[in-house]
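The complex appears here without one of its protein chains, the remainder shown in place.
A, B and C are the chain letters, set down in written order, and residue numbers restart from 1 in every chain.
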Amino acid sequence: MIKVGIIGSTGYAGQQLVWLLHRHRETKIVFLSSYNYAGLPFSNVYPEYYQFIQDLCIDIHTVEKKLSSIDLLFIALPHGKSFAITKKALDLGVKVIDLGADFRLKNTTTYKKWYGLNHELPEFLSTSVYGLPEINKKDIKKANLIANPGCYPTASILALAPLLKHKIIDPNSIIIDAKSGVSGAGRKANVATLFAECNESIKAYGVGCHRHTPEIEQEVSNIYGQDILLSFTPHLIPMNRGILATCYGSLVEKISQEDLYKIYEDFYKDGYFIRIRKEIPQTKWVKGTNLCDIGICIDERTDRVIIVSAIDNLIKGAAGQAIQNMNIMFDIEETEGLKFISMTP
Amino acid sequence: MIKVGIIGSTGYAGQQLVWLLHRHRETKIVFLSSYNYAGLPFSNVYPEYYQFIQDLCIDIHTVEKKLSSIDLLFIALPHGKSFAITKKALDLGVKVIDLGADFRLKNTTTYKKWYGLNHELPEFLSTSVYGLPEINKKDIKKANLIANPGCYPTASILALAPLLKHKIIDPNSIIIDAKSGVSGAGRKANVATLFAECNESIKAYGVGCHRHTPEIEQEVSNIYGQDILLSFTPHLIPMNRGILATCYGSLVEKISQEDLYKIYEDFYKDGYFIRIRKEIPQTKWVKGTNLCDIGICIDERTDRVIIVSAIDNLIKGAAGQAIQNMNIMFDIEETEGLKFISMTP
Amino acid sequence: MIKVGIIGSTGYAGQQLVWLLHRHRETKIVFLSSYNYAGLPFSNVYPEYYQFIQDLCIDIHTVEKKLSSIDLLFIALPHGKSFAITKKALDLGVKVIDLGADFRLKNTTTYKKWYGLNHELPEFLSTSVYGLPEINKKDIKKANLIANPGCYPTASILALAPLLKHKIIDPNSIIIDAKSGVSGAGRKANVATLFAECNESIKAYGVGCHRHTPEIEQEVSNIYGQDILLSFTPHLIPMNRGILATCYGSLVEKISQEDLYKIYEDFYKDGYFIRIRKEIPQTKWVKGTNLCDIGICIDERTDRVIIVSAIDNLIKGAAGQAIQNMNIMFDIEETEGLKFISMTP
Partner (left out) sequence: MIKVGIIGSTGYAGQQLVWLLHRHRETKIVFLSSYNYAGLPFSNVYPEYYQFIQDLCIDIHTVEKKLSSIDLLFIALPHGKSFAITKKALDLGVKVIDLGADFRLKNTTTYKKWYGLNHELPEFLSTSVYGLPEINKKDIKKANLIANPGCYPTASILALAPLLKHKIIDPNSIIIDAKSGVSGAGRKANVATLFAECNESIKAYGVGCHRHTPEIEQEVSNIYGQDILLSFTPHLIPMNRGILATCYGSLVEKISQEDLYKIYEDFYKDGYFIRIRKEIPQTKWVKGTNLCDIGICIDERTDRVIIVSAIDNLIKGAAGQAIQNMNIMFDIEETEGLKFISMTP
């Protein structure tokens, strides 16, 4: 059994981790920690768990005392908050999966520019691994520190990777128009995410300046082999869960829908969680799962390709992917605890 | 392995059965049938299941040919449609769980009055069992034909049973004000359940005349030992899933909240799926589960008791309860395939 | 032109007042005040109003300086916050309509018990008028201080008044099961009213202890002529606007649906905003309007009557009713600025 601890267990992503770990057959949760709810039973914060999870949430000081008793630490904190505890854990030989943004960008100048903070652990960036298993599985296997990808980057990179690997599109033509449910904004009290503010409306936000942009650029540049700048526009949708990324690129040369479909099928042939669809996917097809559904459309009129990917932002976009990374790191079946179909409607 | 077939597998309740059976360790689905989608892959109707369920939907004639190869038939059809196939199955020694309304009412006159149809199999009513396991487990064990309870009756009867068993309230004082998500209305094309018709509104319907009324009355009368008439008012809520039943009764004599809590705890001490809560439950606490959460409030000002129960209408209110019944009938662990926590948010 | 000021203009009810007054032909808004947004343009808080409302929000000190320049002050503050400014306004001869709870309960002991505060202006309670025009129009005409009714009480009292006036039901049998959209919870940052917390769920709250209970009891007792205690249970519904009140009472003697319909029609024959419906109403029928739709059902099986009323909680349940009261107080056509149909869907 892998002994794990979770920091930030009462945010939406942290809580989703608890849910997934509860049904994982090879793990044991040693502690749950929470900044706002330390000292309270976890099931007071999430009454869904009553009679299933008995744990009290502990504070960060208690976490430090228990660090040496675990094999793996999950961190689900806002950016800038995970440096100190990550260092302590790694120094003790505890592996770390950080669901936050602090180890995703390899370039500390880029980190400073987009997040407005100095990076406090640049020495870890050379060995930390960007935890997108369908792209980086080999490195994940050997990693001690995983930067778990952002939700939008997961959907976007998975949609674009085969196009870039095979140089099918002009790298300067990429536009990602993404849509997310409101749980992506987290569980903090905030007027802008009140029910009556979000319901019956849609908005774009962070236009031209969302922090997931450099993360996507870093990864697609790696795949393409050359620096790429792209446009990324997120939107807020009145639903709890789900991300749909509609990605556009200009074809370098003609390709048929069938050939492109085969390229995607082949690229993801070992990716249990990737389903290349004959239809354009909807977020409900993957809601509550670790799946990423991808649909392909060649628009012959404009010589563009349109790729639509759908994920659950809290699972494949956060906690599920973290479990998948854990499974790989600890040499468990990659799909353990993650093989489920969306519950509909 | 229990070999099962499902008739009406493409309705919401039928589909939920498929979902649950897919993860049940002791069953094998032999066939899925559908009136509207016969001949099509099940995953065309529900693309969520792509790569998980490969079955084609079959028609009723093919069902009849395959009947002898199964141990158990689930029927999820509108009322009046299950008589013929039920008889055929039982005659072949195949057990039947009917998720529809045809075997719930023991009195054929009552059936005729509320459903407007003659009952075609009155001879089966003496041996069919109303499949509410927390009340009728012993009979369910021995039954060949289960009338799986309606969604509203499940929430209502579970809320009221301890009050009536212990004669805590005046049986003439019962009012059930229930609220359901829209999936309760089924998956047929219908203007009244279009998104733009249901969203941003709430309505009462079937006021004074909903067909679940006599079903609730029959069961609470059995528990109380005397005929009870009650008021039941369902409402349609703009959400996919969930039923909340707010039940009112006048106390026969004073009782404290604590004592009543103990009575409920004791009444349901063997009921894994019943959680007696210290707070008033919300439907999201049980969404996607087979749980029924129950909250209790003694209103000392008015000498009334208010019981609020919450279920998922498609699981504890339909398919999950059907699986629970199956487990009992086939002497499997009652909770097999049903032990999961609500995924939130 | 009536010169008006609004305190608390950036809450949902206050903002709805601004919307309604903007299209009212006989008023001029002299100032808008806000605690949280003083100094900012109103259209920064509500970008909907850009180019329509140019006003800056002022603070309470500036309000005091401008008090003498207005004829009428609307106050939309939390309970306990309106005493001082109300006194100042009335002393200056400015009429006041308080949308909060501070002058609704005539009994200061009851106020203390339910709101946990000492009433600071008991001397005003004998002349203040409970501003439900369909019941108290004569007194409203002459009032200087109006206690604008709560949203739930408006729906509940309008539903019950004819039954009580004509002593059709047992006054001890009243149960009000009410459902409200989330805007009723106000616009403050709060985890419990986040989109992802409210969406896809329904809950009861304040069971047996909601503060609108004594308000309803006071008014229906006045109508009936004797003290009444009743059960009132509010529920939170995942929609922005609307209240549906499902009200139950036991008939004292048999009455037909037709006769009861006539009693309601007659009782409200001068009530432009009350529509007695032949069907059970839905909240969308009145969304965005000052209407109250009422449906009637005699349940002959149980000798109960079930009345369902629907209002828009922010209009007939708050700002619209305040305008209606203003119209009456200032001898304008009662319907001025309020004659509109619900925009659907």
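The criterion applied here is as follows: a residue touches a chain if its C-beta (ideal position, glycine included) is under 8 Å from a C-beta of that chain, and two chains touch if they have at least 3 such contacts.
Note that this is a predicted model, so its numbers are computed, not measured.
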Q.
Touch as defined at the start, partner being the missing chain; which of C:Asp98, C:Glu200 or C:Glu215 qualifies?
A. C:Glu200
Q | From C:Ser82, C:Asn222, C:Asn240 or C:Gln324, residue that would touch the chain that is not displayed | A | C:Asn240
Q: Among B:Gln51, B:Ser69, B:Asn118 or B:Asn190, choose the residue that contacts the chain missing from this document, as touch is defined above.
A: B:Asn190
Q: Consider the whole complex, including the chain that is not shown, and state which of B:Pro238, B:Gly317 or B:Gly337 touches that chain.
A: B:Pro238
**Q.** Contact partner of the left-out chain, one of A:Ile263, A:Ile276, A:Ile306 or A:Ile341
**A.** A:Ile306
Q: Mind listing the chain C residues that contact the chain we can't see here?
A: 12, 15-16, 19, 22-23, 46-53, 183, 200, 240-241, 275, 277, 279, 281-282, 284-286, 288, 340-345
Q) At which residues does chain A meet the chain that is not included here? A) 172, 175, 177, 179, 181, 196-197, 199-205, 207-208, 229-231, 233, 235, 237-242, 244, 246, 248, 280-284, 287, 295, 297-299, 301-302, 304, 306, 308, 345
Q: With the missing chain put back, which residues of chain B would touch it? List them for me.
A: 12, 181-183, 185, 187-191, 193-200, 238-240
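In this text, only the chains that are shown with their structure count from here on.
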Q) Busiest chain-chain interface by contact pairs, anyone? A) B-C
(Q) From the C-alpha centres, identify the chain that is farthest from chain A. (A) C
Q) If you average all the Cα positions, which chain's own average lands nearest? A) B
(Q) How many angstrom lie between the centres of chain B and chain C, each centre taken as the mean Cα position? (A) 39
Q: List the centre-to-centre spacing of chain A and chain C in whole Å, with centres computed as mean CA coordinates.
A: 46
Q: Mind pulling the residue numbers of chain C that touch at least two other chains?
A: 181, 196-197, 199-200, 238-240
